[in-house]
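On to subunit A.
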Amino acid sequence: MLTRNHLFTGAAALVALSLGGPAGAQEPIKIGELNSYKVFSAFLEPYKKGWEMAVEEINASGGVLGRKIEIVSRDDNGNPGDAVRAAEELLSSQKVAFLIGTFPSNVGLAVADFAKQRKTLFIAAEPLTDKIVWEAGNAYTFRLRTSTYMQTAMLIADAVKLNKKRWAIVYPNYEYGQSATAAFKKLLSAKQPGVEFVTEQAPPLGKIDAGAVAQALADAKPEAIFSSLFGADLAKFVREGQQRGVFKGVEVFNLLAGEPEYLDPLKEEAPEGWYVTGYPWSEIKTPEHAKFLAAYQAKYKDYPRLGSVVGYSTVMSAVAAIKKTGSLDQYKLITAMSGLQHMTPFGNVTYRALDHQSTMGAYVGRIAVKDGKGYMKDWRFVDGKDALPSDEEVRKMRPAN
Partner candidate 1 sequence: MSLPSILIQLLNGLASASSLFLVSAGLSLIFGVTRIVNFAHGSLYMLGLYGAYSLIEALGRTPLGFWSAVILAALVVGLVGVAIEVLVLRRIYRAPELFQLLATFAVVLVIKDVALFAWGPEDLVGPRAPGFGSVEILGKRIPAYDLLLIAIGPVVLGVMRLLLKRTRWGALVRAATQDREMVGALGVDQARLFTSVFFVGAVLAGLGGALQIPREPANLDLDLAVIADAFVVTVVGGLGSLGGAFLAAILIALAKAFCIGIGTVHLFGTEIVFSKLTLVVEFVIMGVVLVLRPYGLRGKKPATPRTSGEIAPALTSPRWQVAACWMVLFLVVPLLGDRYVVVLLTDIACFALFAASLHFIMGPAGMVSFGHAAYFGLGAYAAALLFKRAGLPMEAALLLAPFCAGLFAVVYGWFCVRLSGVYLAMLTLAFAQISWSIVFQWDSFTDGSNGIVGIWPSAWLSDKSVYYYMTLALCGIGIVFLWRVLFSPFGYVLRAGRDSPLRAEALGIDVRSFQWAAFVLAGMLAGLAGAAFAFSKGSISPSSVSIGQSTDGLVMVLLGGVETLTGPVVGAALFTWLRDELARDTQSWRAVLGLVILLIVLLFPQGLVGGLKALIGRWREARA
Partner candidate 2 sequence: MSAVLQVEGLHKDFGGVRAVVDVSFAVDAGELLALIGPNGAGKSTCFNMLNGQLAPDSGIARLGGRDILGMSPRAIWKLGVGRTFQITATFASLSVRENVQMALYSHAGKLGSLLQRFGAAFTVEADALLDQVGMLEQATRLCGVLAYGDLKRVELAMALANQPRLLLMDEPTAGMAPRERVALMELVARLARARQIAVLFTEHDMDVVFSQADRIVVLDRGRLIAGGKPDEVKANVNVRDVYLGGMA
């Protein structure tokens, strides 16, 4: 029969497997990075450019602890199972010092739990879910990006000011949309008693039936709409809504819609007057941002997206932690991460010792259109530390480590 060939192929495959990871001597410090590059490529390609630029900058200035840094990056297919396996490979075969990255909330949560199990530092770059630092928080996981709760809280002031009674809500039906909606309802009800949520639509992520959804919202006769749609869902919703006159005389709040990733594809149809969080990259004049912008444009001949800032800053956080620790000991690293401060293109951020959330802020403003392109006008920067619940509330949500 096929004994010989069977064995041969099998052996070859297994040998190939076991030759996976070379061990290094006094070589670069390796940091493991995972992300869903193929699944969420629109956000993650700029993100990757961001961290690549950061690595280049750090190494050009001599690295850290006298060693260069190297990012070993893996695609997790947007799938928690694959992510955990990739994380294991990074730790076991690649011998990385610790982990950074991830985008969707479920992958972030799975890797966070894995980090806890393996007692390894994990800096979650993108996942927005509040759980990752609160209900499901752990000692080893830190999160950089402005969370769902924070972004929602940043919009609340404007929402309260408008004093609209009837609100309609639309959100993509998964963790991010659900937690944004929950945060919004809680915060607005607290600040504006008597507010009414007249309808809720939860279309599946990436598969919104925009005409029907827009119509259903309009039928409820809301005075204002809170949306957390993004990407293709947002584009479809905007177009259908405009053609059907759904947004006439209705104020709309939309998380993330000011981020170039999602705003730019809308071109001249960008919905004017919407309240959004985002990233008005061309108008931010702080020295730290100007420096980042110049370097990015010089390197890539392209403008940065929000993902670029996140990618860049994540690596900067990792380096700052190593610098502060002076070693790669996990326990010392997480101790250093608690309360760690460093500079990002959005100014100084601090990883709070309380819940491991960074205080990275976000830009809040309204969408306007100029020269066939959407942009953010009347924007202001909100520091993340001002958009978080009280320490008391956080302690209640977060399990003791």
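Basically, a contact is a pair of C-beta atoms (placed from the backbone, for glycine too) under 8 Å apart; a residue touches a chain by one contact, two chains touch by 3 or more; residues count from 1.
On how the list was made: all candidates are chains of the complex that A comes from, given by their letters.
These figures come from a predicted structure and were not determined experimentally.
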Checklist outcome for this item: The sole candidate from 1 or 2 in contact with subunit A in this complex is number 1
Next on the checklist: Please output the residues of subunit A touching candidate 1 within their complex, sorted ascending.
Outcome noted: 1-3, 5-7, 9-11, 13-14, 17-18, 20-21, 38, 41-42, 44-45, 74-75, 77-82, 84-86, 88-89, 91-93, 105-106, 109-110, 112-114, 117, 129, 131, 136, 173-175, 178, 199-204, 206-207, 209-213, 215-216, 218-220, 231-232, 235-236, 239-240, 243-245, 261, 264-267, 269
